[in-house]
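In this view, the complex is presented without one of its protein chains, the others remaining in place.
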Amino acid sequence: MLKVLRDLLRYDGRFRLAIILLGGVVAMVLLSYDSPYDPGKSFVVPWDLPPSREHLFGTTSRGQDLFWWLTFAVRNSLYLGIVTAIISRVISVLVGLTAGYRGGWIDRVLMAISDTFVVLPLLPILILLSFLLRDSMNLLNLAIILGLFGWSFDARLIRSQVLSLRERSFTRTAIYSGTSGFWITINEHLPFVLPIVFATTLNNILWSIGMEVTLSVLGLSDLTTPTLGTALFWANQHGALVAGVWWWITAPAVVTAILFLGLYLLFTSINEFIDPRTRLRLIGG
Amino acid sequence: MTLLSVQNLHAYYRTEAYGISRTVRAVDGVSFDLFPNEIYGVAGESSCGKTTLIKVISGSIKHPLKAFEGSVNYNFGDYKVDMLQISQSELRRNVRWKRISYVMQGSMSVLNPVRKVIKTFEDIVDTHEHITDKNEFLQRTRTHVNRLGLPTDVLNAYPHQLSGGMRQRVAIALATVFQPALIIADEPTTALDVVVQRGVLHMIKDIQAKSNNTVLLVTHDMAVHANVADRVMIMYAGRIAEEAPTESIFNAPLHPYTQHLINSLPVIGEKSTKASLKGSPPNLADPPSGCRFHPRCPYVMDECRTVAPDLISVKERHRVACHLVKEGSQ
Partner (left out) sequence: MRKFILRYLIPRIIQYLTLIFVGITVTYVIPRLAPTDPVEAQVSMMIARGNTLDPQSVESMRAALTDLYGLSGNPVEQYFAFWGRLFRGDLGPSLNNFPTPVSKMIGQALPYTLRLLIPAVVISFIFGNLFGALSSYYPANRALNVLEVLGQVVRSIPYYIVAIVLLVVFSYFIPIFPFSGAYPIGTRPDWSSIDFILTYLEHAALPAATLILVGFGGWFVGMKSLTSNIISEDYVVYAETAGLSKNRILVQYIMRTAILPQFTALAMVLGTVFSGALIMEVVFGYPGIGSLAIRAIYNNDYSMIMGITIYSIIGVATAVFIMDLLYPLFDPRVRYQ
């Protein structure tokens, strides 16, 4: 495992860049535990100050130090992303495995449901939901809702992997040699399924944080919790761009961009390394 | 006059990734000649280097494959080609399909799945000989295809509507559109049932007889060689083990490996069990020392483990590389 990481670090530029970017993000998260300012309080520092040595990202129109506020925002957004990813992973693995192993009408029903979720434009539905649940919306609830909607695409991926595994000869060998179905799943198949789950997890984290940003900007989530999305929402509320407080918009946007880019690069480079076909293609002249 | 002369060819695959480098010595010192108007068979197990040899001969040398030593020279009478030096554009303009054509392994899938067969013909003909009169081209193609025993409506079908054998025959028709001097057929009968195999082989023999060109037929199936080939070359682990006219190979094989291949063919009436060679084909990235066959040879001697045998002529047109056989004997 460590060897894999070391190889990636040494040979894949994207991986190195991803580690640097994500390192910055993680640093921010860790710093949040040491913040001198309470993100819940406003007007603790002079407002609308541009970035300076004292206030790295400047201050907001609500009198908060933007940098320290963002450390909380990053932490919360990541928390949301991970919770959503876990929930939707669990669902998609269950659905995918069941559909793949059982087949028949169970499979068809599950896939029909899954397809429906894939095609439906989620945003309007989520807007509707958040609109109605606005009062009881907090970060955890949002994560749960997003988790309940984000499993469909990956369930299909897992199912097709299971289907191809079932037909492979090593499965038949295992069955003939008397291994019970359960142990076949755990010992033989899981090593194939896990890489897919891992690859899609990062994608899912990206998706959920993106959704959170979107919903928050529209004003549909818990606006008192600092997240990357609510940062943008408040900046808009106070007409930051018009008032010339450009850093209030730019800083969260840039931090988000870095987070996304880092995760994406990580995801792509690990994915290409794991998949032997792409790994060979990386062999240059 | 030789059509093709390959001298001491060494072609390897070299890969390097994540700090590990590997060299696969797929063709390691191969020399042979091809003459006009013959069917020359190349036999051997999987991963003995046959396909690599073909790639180099037909000019498809792409990374990570590279020819490190040796020469590949063609003499088409009015036109000579050094395959290792020729540029891709000249290859495309003058050689490919006009003088050398290729029937690929697994011709089931060589046709573009989203276009009709006639379109593939059109593409190939247009590339080498701009089509000015569409009707004339259609007429010519229909005649060509009919002459080879295929019905004309094959042309208007999509590949997935044709059977595997049919697609194989279409591939052969495509290869012969310009009456090339050399046709390279790589496993043309694999994955086909025997009835269809017969049809394909018949087609190949027919073409060769009518246009007097050369066919290089690569297959691991010795029965096919017995049926069609004039001369056969046996390859093992990137080197030539034996090369002789078909009759000699089958009646008096000299190399132990050849003997084994012949013996493994079922004979009508024979009821004895067949023995199999011990061991498995060598890893070409790390081949055995000396004679590469020595770990599996039933007659292995000490010399075989350290010294690689040269390819020597024992009779006219019969060469073998084995320490058991001395020059000029028999």
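By written order: A and B. Residues from 1 in each chain.
Here is the rule we use: a residue touches a chain if its C-beta (ideal position, glycine included) is under 8 Å from a C-beta of that chain, and two chains touch if they have at least 3 such contacts.
This is a predicted model, so every value here is computed, not measured.
Asks: Any idea which chains on screen the missing one touches?
Replies: The omitted chain makes contact with A, B across the full complex.
Asks: Looking at B:Q85, B:T127 or B:N263, which residue reaches the missing chain?
Replies: B:T127
Asks: Considering the whole complex, which of A:L9, A:V90, A:I106 or A:L120 touches the chain not shown?
Replies: Missing-chain contact among the listed residues: A:L120.
Asks: Check each of B:F32, B:Y74, B:Y102 or B:F293 against the chain that is not shown and name the one that touches it.
Replies: Among B:F32, B:Y74, B:Y102 or B:F293, only B:Y102 touches the chain that is not shown.
Asks: Hey, which of B:L65, B:L91, B:L148 or B:L277 is the one touching the hidden chain?
Replies: Checking each option in B:L65, B:L91, B:L148 or B:L277, the one touching the absent chain turns out to be B:L91.
Asks: For subunit B, which residues touch the unseen chain?
Replies: Residues in contact with the chain left out: 58, 60, 91-93, 96-97, 101-102, 104, 106, 108-115, 119, 123-124, 127-128, 158, 160-161, 174.
Asks: Since one chain has been left out of the picture, which residues of subunit A touch it in the full complex?
Replies: Its contact residues with the unshown chain are 112, 115-116, 118-125, 127-129, 131-133, 206, 209-210, 213-214, 217-220, 232, 241-242, 246, 249-250, 253, 256-257, 260-261, 263-264, 268, 277, 281.
Throughout what follows, only the chains that are shown with their structure count from here on.
Asks: For subunit A and subunit B, let me know how many angstrom lie between their CA-based centres, rounded off.
Replies: 52
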